[in-house]
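Removed: one protein chain of the complex. Kept in place: all other protein chains.
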Amino acid sequence: MSSRKKKTKFKRYDGRETNELRPIKIESGVLPNADGSAYIEMGRNKILVGVFGPREMHPKRFAKPNMASIRCRYHMAPFSTDPRRSPAPSRRDNEISMVMRYALEPAIFLERYPKSVIDIYAEILEADGGTRTACINAATVALVDAGIPMRDLVASCAAGKMDEKIILDLGDYEDKEGQADVPVAYMPKLGKVTLLQMDGILSTDELEQCISLAIDGCMQIYEIQREALKKKYGLTEEEVEEK
Amino acid sequence: MSSRKKKTKFKRYDGRETNELRPIKIESGVLPNADGSAYIEMGRNKILVGVFGPREMHPKRFAKPNMASIRCRYHMAPFSTDPRRSPAPSRRDNEISMVMRYALEPAIFLERYPKSVIDIYAEILEADGGTRTACINAATVALVDAGIPMRDLVASCAAGKMDEKIILDLGDYEDKEGQADVPVAYMPKLGKVTLLQMDGILSTDELEQCISLAIDGCMQIYEIQREALKKKYGLTEEEVEEK
Amino acid sequence: MSSRKKKTKFKRYDGRETNELRPIKIESGVLPNADGSAYIEMGRNKILVGVFGPREMHPKRFAKPNMASIRCRYHMAPFSTDPRRSPAPSRRDNEISMVMRYALEPAIFLERYPKSVIDIYAEILEADGGTRTACINAATVALVDAGIPMRDLVASCAAGKMDEKIILDLGDYEDKEGQADVPVAYMPKLGKVTLLQMDGILSTDELEQCISLAIDGCMQIYEIQREALKKKYGLTEEEVEEK
Amino acid sequence: MSSRHNIVSRLKRKKIKEVITSGKRMDGRSLEDYREIVVKTGVLEKAEGSAEVLLGNTRVLVGVKIGIGHPFEDTPDKGVLMCNAEFTPIASPNFEPGPPREQSIELARVVDRGLRSAEIVDFSKLSLIPGKQVYLIHVDLYVLNYDGNLIDASALAAIAALKVAKRPVYKVEEGEIKLTKRKQSLKVRKTPVAVTLVKIDDTLLVDPSADEEEVMDARLTVTLDEDENVCAIQKSGSEGFTPDEIKKCIKIALEKAAENRQKL
Amino acid sequence: MSSRHNIVSRLKRKKIKEVITSGKRMDGRSLEDYREIVVKTGVLEKAEGSAEVLLGNTRVLVGVKIGIGHPFEDTPDKGVLMCNAEFTPIASPNFEPGPPREQSIELARVVDRGLRSAEIVDFSKLSLIPGKQVYLIHVDLYVLNYDGNLIDASALAAIAALKVAKRPVYKVEEGEIKLTKRKQSLKVRKTPVAVTLVKIDDTLLVDPSADEEEVMDARLTVTLDEDENVCAIQKSGSEGFTPDEIKKCIKIALEKAAENRQKL
Partner (left out) sequence: MSSRHNIVSRLKRKKIKEVITSGKRMDGRSLEDYREIVVKTGVLEKAEGSAEVLLGNTRVLVGVKIGIGHPFEDTPDKGVLMCNAEFTPIASPNFEPGPPREQSIELARVVDRGLRSAEIVDFSKLSLIPGKQVYLIHVDLYVLNYDGNLIDASALAAIAALKVAKRPVYKVEEGEIKLTKRKQSLKVRKTPVAVTLVKIDDTLLVDPSADEEEVMDARLTVTLDEDENVCAIQKSGSEGFTPDEIKKCIKIALEKAAENRQKL
């Protein structure tokens, strides 16, 4: 049965298996002026993330006395979508900025940098489905690139439902035409889900299948993130955690 | 003649006499998180007013060294009108916020709270004609409910002209179709008019009749305000003034 | 040949010679509440400039420790153009405010007023072509009127090309229908160009002709600026520079 | 609301956490108890639909306004539903007047997703001239008093207001749109209900009060329809949930959604 | 302008009040004297109408621009008049560039009410395609120097500019709107004039200067047309008026409005 599950006859619009990720590529240290940065391609998503900090918070009254603050900004280039979108941030962008922050915060040793701020800026240059998960994947690598001590990496991808099938890592078309989309972010070593949203209709069983499949996807992405960091730093697993 | 004035054959669109107020109901202490609050129904107007303070002014440079500042905000819920209105404040809202402040300030012992601010927020949940007068009536009760020492209560209602008749307390329809609208706020014990505006066309005689009729209306509303406060606090007249 | 250049048969839409300025009139000290001010009519342009300062910069963190800051605001009245324009500043207004500042800064002894700010506000009441050059001409006179010490006066006018002719000081119609527009600001004693922009198409030779012709125009305007100041203050040339 | 971080004193925080860890709550509720829920409908006359929900001291008023306007570009033949939330400054000393912030945007979007995913109305029947004019349904969430768990209260008020809403009926005559005198129900066919849980020191509890929200580590909202289908989820807060905790949350939400749906 | 509160020194305030209580004013005027009024019309070429008013050192320029556009929803077959006020930063060291504040909004709205209530033009004759295209009249009040009493100066400049305005004439041909070369007067049929009084320590005085406005307790503006009808009133300031004071204000306003109307 497990083989049937993996080798279904059902083909997705781009030829993938139900449990197959889109091609993914992460590169770190791509922005000379940022303290840390990463570039990700995940399907047709093309995203740059720059991390600045820990640095002084302005205005000072917004600083937290015993921990670092995280500010996240999810921003889409006007040419990243079809049709062109206005450069002004939408309510959707505001919400995604917030859930990105909640997805990343649990992985960062915030208490080590009281009163300071870490800015995470994600620029979506081209948008396929699942931009928020791709942003989280790149932001994690950029945070490590910035030398910010992390409890764990945060890996993220979505699962969902289309044509009554539970599928992994929805592309643009599946996002629009599918029955449900469940973006998840996961810290593999700590075993914690730090992002979970859902849009569409699922039975509770299907929902649990989606979460489980998305976590499987996160585990694969986690390895890709580690490769991206090893390539640059030759970090061992322990070093990533403890750095 | 005085009986003819009071018992005219002329009937208003809602059956009222020319010198009759719309049904009015005021309740104080309705908002758990505000320092003082009141709910008013005046005709079909439904309005909540919350008072916060006296509290510290931010930013401090806007504080007045020897008296409290009053900030007023008149705000209409998007569903309070037909058709729906945008939640962004209009120029009309800004002006009304200002005249409300000027109507209420003379009644407050501002000099007792130097450097502090008292915020008065009026939320119009449903708008009939005369929202500004209803807001002032509720705000006054909310100020007393907040324990803010008052020189007098401020009672407010409009008079105006429709079909060549001078009428009291214009409803929505009379506001739109009438010839003139004269909103007035009055402090009965101090004998001072603190709000006076006019829109439409009136001879100077008619204007004086309107002001006089509106002051009569204010006297009635003043009693209703005192009832609302007595109900809650059992305040005597003297206590209201001196509290 | 020089006579042919000056007495061409070609007539401009308003009857001017190619190298002739529009009628120009400058008056200083026209605004009672400003520290310095000037009114200019240059063609049909009607512009008021008010200068405030040197005064304290707010917020203080924007002040420069060892010199004065200049803030410029180029603003068009809604009725200054046809059709009416929105009172909100456009991107064009922002750019002109910036180039105005760069045109004027080199003439001011900024280092004499550390930490302070000089505000230059230009209000365009009626717009013909060349508003930015007219603003610079008036602003210079307003700065002297404010008693701000200047290295030199800044005189400004445009040259351009229309119907294959190089012409001086383009009016509205020439601005729109012409082939190129080259606004220039010049400090005659220091021999420096402090504003130079170009719009349209010119050979490098034509461009140099335009700059040269515009500088000729600036020399004439410089005399008019000096007259305007003499009229009011009876200043000698030396005094203007050294004041 | 970052300033609130300093408002509940350290001692109070400690107290709240202690009580919760012992399986109880400051107001005497058990971990899986909601506060009292009161739903009133038809509370406004000018709105096409309205409802007010009291959830303990939390109070939300929802007005539904229905008019006509342009469809979204990607659904030219469907009516449009839009949620907007306002945290009025009377609702809390920590709310300030002004344009919507992060939290009110999230509130509107989570309620919106629940209504939209559940396909509460047949939007394809709310088109007048495809691509040009369709019915617009504005659902305005108006927070009048804040004592925690705004999502559940707002979602309940929204669906209650939509259920009683009567839309004006327009007709198309020779390409022109005309308002008739008739009113018609929106024919709401689903009743999504949101259930919010928070985690405090590894304890899960439903329907958090303002104080509990302030000390919470993470929050999870699960919205379910009457067929036990999930139609929206939103995780929030600076900690994570284990997959088992999520399962437990879904189970509790399934039960509580059914209970709360009875209040409508 | 709250910062102005500190600008006039305590001594100066005391002096102003003393002089006024004795029935005179700092600039030698009596309590019911206006400063010199100069009205110039047709001062701009691109505006369809224009006027500049000097009231002592107060200086206001008004430009009237007339175009076409959509009518208001509730008056689909009437032309539209809109007032907008700008306090330019050259007018006072205390004015800052930026979007309109409370005071400039009030100025525009009070002038607007006067013009609208007096029905200065027959707006029903300014419709082109009812419900779709009508004439739009923009009246922009541009404050060039502030020395008190902006309302009276602006109202005077506005009506002066409207009286000389020539509107472009559009015609409708087969449902299309075309601009003709003709110009036509707006046919202004009323001349509302605003009279502003302030109260300082129970003394009433007209046409307050900037210094007097700063120390005033309350302000009352009464706008009247030539038939002695009141067409707008605005009370402002942090004190009240007795009913008798209001009567007195109206009486003075009646007289002063007639006087000032002569300046047009």
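A, B, C, D and E label the chains in the order they appear, each numbered from 1.
Heads up, the rule we're going with is that a contact is a pair of C-beta atoms (placed from the backbone, for glycine too) under 8 Å apart; a residue touches a chain by one contact, two chains touch by 3 or more.
Bear in mind that the values here come from a model prediction, so they are computed numbers and not experimental data.
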item	value
Neighbouring shown chains of the undisplayed chain, as defined at the top	A, C
Which of A:25, A:84 or A:165 contacts the chain that the document leaves out	A:84
Identified contact with the non-displayed chain, of C:24, C:77 or C:215	C:215
Contact with the hidden chain (one of A:73, A:115, A:151 or A:232)	A:73
Residues in chain A touching the chain absent from view	31-35, 37, 44, 46, 48-50, 52, 55, 73, 75, 77-84, 87-88, 119, 121, 123, 125-127
For chain C, the residues touching the chain missing from this view	62, 64, 83, 91-92, 94-95, 97-99, 102, 105-106, 176, 180, 182, 187, 190-204, 207-208, 211-212, 215
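We take it that only the chains that are shown with their structure count from here on.
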item	value
Set of chains whose contacts include both chain E and chain D	B
Chains contacting each of chain B and chain C, listed by label	E
Shortest walk length in steps over touching chains, chain A through to chain E	3
Identity of the chain that, by mean CA position, is farthest from chain A	E
Computed distance of Cα centres, chain E from chain C, in Å	33
Shared interface positions of chain E, touching two or more other chains	none
Two or more partner chains touched - positions in chain B	83
Touch-based graph of the chains, sorted into line, ring, star, complete or other	line
Complete list of chain pairs which touch one another	A-D, B-D, B-E, C-E
